[in-house]
Every structure is written in C-alpha cells, then in structure tokens.
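The complex appears here without one of its protein chains, the remainder shown in place.
Labels A and B are assigned to the chains in the order they are written; within every chain, residues are numbered from 1.
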Amino acid sequence: MSDFPQPAAVKPAEQGRLTRLWSSDFAWAFRHSPVAICSMAVVMLLVLAAVFAPLIAPHDPFNPATLNLMNGFTAPGTPNAFTGEQFWLGTDDQGRDVFSTILYGLRISLFVGFAAVLLALVIGVTLGLIAGYVGGWPETIIMRSADVQLTFPSILVALLIFGVAKGFTPVEYRDQVAIWVLIVAIGLSDWVQFARVVRGATLVEKNKEYVQAARLIGRTGPAIMLRHILPNVLSPVLVIATISLALAIIAEATLSFLGVGAPPTQPSLGNLIRIGQGFLFSGEWWILLFPACTLLALALSVNLMGDWLRDALNPRLK
Amino acid sequence: MSLVSIKSLTRVFDVSKPWLNRVIERLPKRFLTAVSDVSFEIEERSVYALVGESGSGKSTIGKMVVGLLKPSQGTVQIDGVDLMRASDAEIDRIRSDIQMIFQDPFASLNPRWRVRDIIVEPVAARGGKTEGLAEKLLEQVGLSPLDAGKFPHEFSGGQRQRICVARALASEPKLIVCDEPTSALDVSVQAQVLNLMSDLRDEFGLTYLFISHDLTVVQHMADRIGVLYLGRLVEEAAPGDLFDAPLHPYTRMLIEAAPKMDGYGREVVPPTGEIPDPINPPNGCAYHPRCPLAIRRCSAERPVLEQTGTRRVACFRAGELV
Partner (left out) sequence: MNTPVLQLDALSVEIPTRHGVLKPVDAVSWDIAKGEILGVVGESGAGKSMTGNAVIGLLDRPARISGGQVLLNGKRIDNLTPAEMRKVRGRQIGMVFQDPLTSLNPLLTIGDQLSETIDAHLHLGRAAARQRAIAALDEVGIPAAKDRIDSYPFEFSGGMRQRVVIALALCAEPSLVIADEPTTALDVSVQAQIIALLKRICRDRGAAVMLVTHDMGVIAETADRVAVMYAGRLAEIGPVAQVLGAPRHPYTHGLMGATPLASKGRSRLAQIPGAMPRLAALPKGCAFHPRCPKAQNRCTVDPRPTVADGAGRVACWFPMGAP
C-alpha cells in the first residue's frame, strides 16, 4: 500500500530539537538581522557580567572593610589625589568603585526583572488558559479582575503591594525580604497582559479539531489545557515576556529610585541612579551617567530583541 | 445487529442574546433547532452516510454520536450502551470503540506534537502500551514508519488525513464517524483516502458513519444513505435506490442540481429559494416553501418518516412526479 514516493536520500527523519531550531526559518531570520544579533550580544554581555560579577569586579563595593572614604569622588581614569588609586569609572561619595557597583547592581536588576516576569507569566498564563478554556463564571471573574487592575497604573499597584508588605514585616527583616517583595509587587502588577493574550489564543485553539479529538478520547480539561493548548499559545507569550522584562527592569529602577525598592545594602541600578542624581550638578557626573547608560543599554537591547521576536514570529509579515 | 441505534435525536441550541440585552430590548429567547427527531440504525460492518447541505444538522449528529455534544432529547445507543444513561465506567469502556475523523486535515493535528505522539494518544491516555504502535499504523495507512518523528506541517493535506486515520485506528475502534473527511482534499488525493478507508473497513471489520455533502462520494462509499434537510431526516435508502428513483422532492432537487461530469453545456433550471432559517422553521414540512409538489397539508402537518419496503421517506406525496 505504499503508493507514496519514498524520499530518495535517506535523511534522518527525526532531528533533535536544537538541529531543528538551527535550520529553521526563525534561526535564519535571526542570523540575517543585524539588530537581533547586536541586541542579543549586548544582553548576553550584560548577563554574563552580572553573573560573574564577583570574579570580574576589581573591588567589592559593599565590604566596609575594603572601603576607603578618602577614595570618594575620584574622577574616572584619574588617580585619586589622596590614595593614588585609579578607578575605571570613578567612585561615588562613599569611595565605592562605580564599575563594581554597576556590576553588582546589574545582578539585582536582572534577578528582580527575570523573577518578576516569571511570576507574572506563570500567573497570567494559568489564569488565561482557565478563562479561555473553561469560560463561564471563572472567565468572567478573571477577566473583570484583570480589567479592574488595569485601571490602576502598574507602579501604583506595586507601591500598594510594597506598602502592605512593609506593614506586615517586622523592621529587622525588612531589608532581607525587600527583594522578594519587589519581585512579587512587580510580578503581580504585570500578569494581566499575559492573561489577556493567552485567553484570546486559547479561545481560538479551543475550537480546533485537534482539541475535539482529545476530548473525544476522554482527556480531562487540565490535561488538554496543559498538553495541547499551552504549547500552541506560547509564541505571543514569548514576545510579551521579552518586552515585559525590559519594563520590569525599569519598574524596579523606578521603585528603587523612589526609595521603596532595593535596600541600600543591596543597591540596584535604580538606587545608584538616585544616589548619582544628587551629584549631577555639583560636578561628579560619572556617578549618575554610567549606571544610567547601563540601564539604558539593557532596557533598549531587551526591547529591540522583543520587537524583532514579534516580527519574526508573525506569520503574516513573511 | 445494529451497532448504532439513534432514536428521536434532537438538539436545540440557545442562541438568545445576553440577558441584559433581552431585558432592555424586550426580546424573547431564541432557540436554534439543529437536529429534530432523527432516528436511524447502523448495521455492524456497514457504511451509513448522512448527506445534506449546510444547516442540515449532519455535523451536529456526528458530534452527538461520539459524545462531544449532549442531545437535548432522544437516545444514542452504541453497542447496547446508552450514552446518556450509562454509568461513567461503562462509557469509559466504550470510549475506545468510537473514533472520529474530522474535515480539516490542518486543524485536526496538534502542530506542536510529533506524529508518533498524536497517533498513540488514544491508547497512551488510557495507560495502554504504545511501543511500535505508531510505526505499525503508519504503514497500514500507506505512510513510512520513518515519518513517526516528524511534525504535521511537514506533510501535505492528504498525508495528514492519513495520519488522522491512523490515529482513529489506534484504539481498535468498532465505529468511526467521518465528518466530511475528504471535502478539503483534491480529487486525486480524495481517491487515495477513500480507497484507504474502504480497504481498512474490509480488513478490520469497521463500521462507518460517513457525513458528507458530496453526493458522488456518498454514492460510492455508502451501503445506506440518509438525507437530511434542516435537521430532519427526509429520506433513507440504499444508494442504488436513492439515485435511480429518489422519492422525496428535496432528494430529487439535490441530485438534479449536483454538477454532472458529463453535463457539457447542460442548462439546468436551478432550484428556487434557499434553506430556511433554523430558528424560525416553516410550519409543517420544512421543505414545503420550495417544493413543487406542496399542498395545503404540507404547511400544516409535519410528515413522519414512513417505511416503504427497504426505504423510508417523510413526504405526503412521496414518489409522485410533478
């Protein structure tokens, strides 16, 4: 019964995931897009710098023992008048090496950013799937809650959560939990867009015949949602997650800048910018400029990657 | 012995506007009767075809037979098990005996799953053994076992439909409901898939409920044909009887209107009118507004499906010529 022409050359019919990805149209588009390659390179560079911060940073900026107040306000590249030490990007008011503080600050920013987006993604995708597939009252409750939350600016929501958490935490532990509260605050303020997109995509997939075929053989709702629908609604989620990452990093910087984010013992880029802002017009420009540029580079690259990703995954633009 | 026994099957959809709209605009509830009092039986190892145009309810009946939709009234009995009244355990047992092949080969397969996983899912989901099953089934439907690791988008429409057939065979079913399985396929591919289905039926002793709008396909495949109009069964007969001497005026119109391959330059008098609105069906016989034989009785009383020999017709003037 083989009336079908068999392929002449015996190609391995089953390619591993990586091989498939590399030879796909998607990877080809990536290799041919300078924007994608550059922004990916910048992001990778910053991520690696943050991960290996303890190894790269010439000084540990948060170890009081190594700090020398006399090193304060050293300009980039010039030796200090008192101690003769040189710092690539200068020092701040407390004598901390700006380069090292940026590396450590990057750690916090990236960690908070990734974790917050992950939280928002998990909550949003789950609620979106349930709303789309189950419908009825669960859908109404979820989507109306989303609508209500959207009427508040996300920063306010984050501030609210922060304030509530602060009220519940005893003073001694505040600094320790600050990072986690930050993650939860940003994550909870961001889930709505994931839920909306996933709900829309779920509604489309739900009516397709492969879902009916799965229902036919008796698969339960959660099994269908998880194993059949979820893999098919992930590509817009990926795009949103990337752009959300940039926004989360900036949100974290904003909150830290406002003084409610990362504690002074674990400063993030936002704190550094806040500190530097005070000295901008008194001549020590480097304390603000370098952290700000790093934040700009990070957010911009992530945004550009997200933009490219959205165009690359959009079948209609081909 | 009939494998499938459908009695007085009815399905009504509530298509009313949302409650708020109805209150404000003072509208009544609206109901769409997709299937109305349909009864038929399918013998084991035979092919029963349901034929009709859009709005005839054939797809809805297909879905009720496999359990995707619950009937509003009536019973669906498969192999002695009443789908509405049986216990969950009994229904579970019978689930693997019923399978379905859908119309759209592109949407019937999950694009993110490998073909192997798609095919064995009916068995794997119930904890059965799946070693080598996909490869064996692929060979049976005329594809290469090496295709098991590929993804659906690597196949053409006809090949995907074969994969759907393989999936339908995985749980060794007794009944396969085919909802327009070849409507989206080209003529030459359709021939291959239909031949495949015929061969498999002979080999495995399958029973098919074949739903289609294409009379030529139905004439070739079916042992028995049921003609549907606006959710009602209007005629049922063997293919030879149906096409040589249709009794119901609608069947006659359908056969006459279908394009003929050798009708060069044929000037057809096209049928008049259109299918009525299923939310407000005509009184009495649903076909009477378009029927050349209509009499007063047709608009008052709905004709009942009556047996004449081996056939059944629902018409007061069945068999009469204009």
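Methods note: a contact is a pair of C-beta atoms (placed from the backbone, for glycine too) under 8 Å apart; a residue touches a chain by one contact, two chains touch by 3 or more.
In this text the structure is predicted, and so the values were computed from the model without any measurement.
Novice: Tell me which of B:66, B:120, B:178 or B:217 is the one touching the absent chain.
Specialist: In the full complex, the listed residue that touches the missing chain is B:217.
Novice: Check each of B:15, B:258, B:279 or B:300 against the chain that is not shown and name the one that touches it.
Specialist: Touching the chain that is not displayed is residue B:258.
Novice: Among B:1, B:20 or B:187, which residue is in touch with the absent chain?
Specialist: Answering carefully, the residue with contact to the hidden chain is B:187.
Novice: Of B:92, B:274, B:306 or B:320, which one is in contact with the hidden chain?
Specialist: Of the candidates B:92, B:274, B:306 or B:320, B:274 is in touch with the missing chain.
Novice: Could you list which residues of chain B touch the chain missing from the display?
Specialist: Output for chain B: 53-54, 156-159, 186-192, 194-195, 198-199, 213, 215-217, 219-220, 253-254, 257-271, 274-275.
We take it that only the chains that are shown with their structure count from here on.
Novice: Nearest whole angstrom, what separates the Cα centre of chain A from the Cα centre of chain B?
Specialist: It comes to 50 Å between the two C-alpha centres.
Novice: Would you pull the chain B residues touching chain A in the complex into a rising list?
Specialist: By the definition above, chain B touches chain A via 63, 66-68, 92, 95-96, 98-100, 102-104, 107-113, 118, 121-122, 125-126, 139-144, 146-150, 159, 167, 171, 192, 196, 199.
Novice: So in the complex, which bits of chain A are touching chain B?
Specialist: Contacts found on chain A: 1-4, 6, 13-15, 208-210, 212-219, 223, 228, 231-232.
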